[in-house]
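Structure in structure tokens, see below.
A single protein chain has been removed from this complex, and every other one stays in its place.
For clarity, chains are labelled A and B in written order, and residue numbers in each chain start from 1.
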Amino acid sequence: MISSRYTRRQVSDLVVRSACVLATVLALIPLVSVLYYVTSRGLSGISLSFFSELPKPVGESGGGMANALVGTLKLVFLACLLGIPPGVAAGVYLAEFGHSRFGKWVRFSADVMSGVPSITVGIFVYSLVVLQTKHFSAFAGGIALAVLMLPTVTRTTEELLQLVPESLREAALGLGVPQWRATLRVMLRTAAPGIATGVMLAVARVAGETAPLLFTAFSNPFWSNGLNEPTASLPVNIYNYAVSPYEEWHQKAWAAALVLLLLVLLLNVSARLLVPRSVGAR
Amino acid sequence: MSVSHEVSPLIRPRSKILTRFGRELNWGDFVFRRTTALLAALVIAVLAAMAAAMLHGSAESMAKFGLGFVSSQVWDPVRDVYGALPFIYGTIASSLLALCFAVPISLGVAIFLSELAPAWLRDPVAFLVELLAAVPSVVYGLWGIFALAPWLRTTVEPLLASTLGFLPFFQGQQRGFGMLAGGIILAIMITPTISSVSREVLRAVPGELREGALGLGATPWEAVRVAVLPYARSGLVGAAILGLGRALGETMAITMVIGNRSEISASLFAPSYTMASVIANEFSEATGSLYLSALAEVALLLFVVTVLLNILARLLVWRVGRLPLGGNL
Partner (left out) sequence: MVARRNLLVGLLLTYVACKSKQATPAPVASDAAPVVNKDETVSLTGAGATFPYPLYSKWISEYNKLNPNVKINYQSIGSGGGIRQITANTVDFGATDAPMKEDEAKQAPGKLFHIPATIGAVVIAYNLPEVPGTLKLSAGVLVDIYAGKIRRWNDPKIKVDNTDAKLPEKDISVVYRTDGSGTTAVFTDYLSKVSPEWKEKVGIGKAVNWPTGLGAKGNEGVTGQVKTTPYTIGYIERAYASQNKLPMAELQNKSGKFVAPSIEAMSAAAEDVEMPEELFVSLANAQGDSAYPITSYSYLLLYEDAKDAVKGAALAKYVWWGLHEGQKFAKDLDYAPIPTKVLAKVEARLKELRSGNKKLLSGA
């Protein structure tokens, strides 16, 4: 005999499961729509010349965004270099020693910083770096993007590090490993795949940011050498082309959006390869 | 986790000199703690520098308008009269609306991916959800203009008006562009953040807790609800706060669909204006020190709103339950 309570529990379980599936479908619908949009309009613009040529003015056929692609890679690389180490270190501090008043302030600052609009960060870095050096540069752009990445990396590192079971740490300490080593080699390593996810989210976001770059990295119709010159980037080009009146430029904007998406995908996949999940993880 | 990891006195300290500085017993720990502390301080330093820059920039506007800036609805660059109330309303309303949509959906996705989905489906679906984060803001804006807004105008808004039109939320001219479009686009943009971090948090919950509950006869959902969610609560709240932060600061995409009209209206169909949007729209062209100062003050206000919402979120979590097992607040 099946009690009604049991049935109720089964039914509520089924309802919640269905709700979760529905939620996933709902979340994926806009993705499919956007991807369809970007692909259907952008695919025709992708050719070899896109990856090897410089932009051409309106009316001339051909031209590409090779300098923007390299520029985005440069900027993302710089942002990671400047943003990930401090972010992870700060997250480690918060997880290990962050119960003090100081730790509360750090945590709070990271949360608040994640709410600062990207344009404010761009203007801030502009007054700090560009006005002092009297020119726009990829370096300034990298700093702006790093500041945007910092809160996400910090908080994700902290949250995930805390969720690693204490038993792992205690085992390491019990074997005579110094505390710092236990944290780095055991705790951080266990949390690494999750942290990599957080980092990838941050990287994905900054790779597509336009506003902070307008006043820092500026843009460049030609190649930029090194890090001290203004540099073109895919998001800024997408924006400039998308807001122009010309259909051919719109097409290039969609193509660039597609390339940017693929680039971020590539970064994502590389991260998964570099920080693989251990066998048996869910 | 409030215990600092005091090493047992059974382990011989390597250097007696450093014991003066703290609880560390070797230089490795000493360096580790201080270095991470320094970099953590960097986070505060950067934020403080930005706050200082904003304060400095808004000095002129604060002197001229005082508290009237926050209560006035007039934004007139020609006459140099500024008031930010409509923007404050627009920002808070659109972000909260986005959270209303995004949190349940993201939680559903996270639970689906970590508990319910078959193993072969997990990584591909997770990957797809993360892909939402890879789409640049400006592309979302364009999609909003050409796909979302027309769909809202022709399908959704008429439906809402005909069924729920007695509520003040669903009245007024249906344009497609407006608060509803803004809230939806923000929700789409913050979903990957909240769901990915939530998924990682749920994943990190030790399997024993789940298995224990299942062993006692719980259905899968009950196991999640009773054993997993409480452990993961602070992490999930952290994920939602990250999402809220992103929603508050989002500029490009929302500017393109929210209608950009500085008026306050209860209706979701009405156009609105957010603080980030007004800064982005008018900063490039603004000349005149009072105008720029007013924009800096808007940035400062956004900052204050973020701080207040963060405090509120923390209070909420503290009130709702005792400190959860898996972490601190």
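Everything below uses one rule, namely that contacts are C-beta pairs under 8 Å (C-beta built on N, C-alpha and C of every residue); 3 or more make two chains touch, one makes a residue touch a chain.
What you are looking at is a predicted structure, and each value in this text was computed from that prediction instead of being measured.
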Chains shown that the absent chain touches, full complex: A, B
Residue of A:Tyr6, A:Tyr36 or A:Trp223 in touch with the missing chain, whole complex considered: A:Trp223
Selected residue (touches chain absent from view) among A:Val92, A:Ala110 or A:Val130: A:Val130
Missing-partner contacts on chain A, residue numbers: 53-54, 56-60, 66-67, 70, 73-74, 77, 130-131, 134-136, 214-215, 218-223, 225-226, 229-230, 240, 242-247, 270, 273-274, 276
Chain B residues that touch the omitted chain in the full complex: 74-79, 145-146, 149-150, 153, 173, 175-177, 255-256, 259-261, 271, 273, 277, 280-288
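Methods note: only the chains that are shown with their structure count from here on.
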Computed distance of Cα centres, chain B from chain A, in Å: 15
Contacting residues of chain B [partner chain A, same complex]: 1-2, 4-5, 7, 11, 24, 26, 28-29, 31-33, 35-37, 39-44, 46-50, 53-54, 104-109, 111-114, 116, 122, 125, 127-140, 142-143, 146-147, 188, 191-193, 195-197, 200-201, 203-207, 219-222, 232, 234-235, 238-239, 241-242, 244-246, 248-252, 275-276, 279-280, 283-284, 299, 302-303, 306-307, 309-310, 326-328
Residues on chain A engaged by chain B in the complex (per definition of touch): 9-10, 12-13, 16-17, 19-24, 26-28, 30-31, 33-35, 37-38, 85-86, 89-90, 92-94, 96-99, 102-103, 105-106, 108-121, 123-124, 127-128, 147, 150-152, 154-156, 159-160, 162-166, 169, 173, 176, 178-181, 183-184, 191, 194, 197-198, 200-201, 204-205, 207-211, 214, 234-235, 238-239, 242, 257, 260-261, 264-265, 268, 281-282
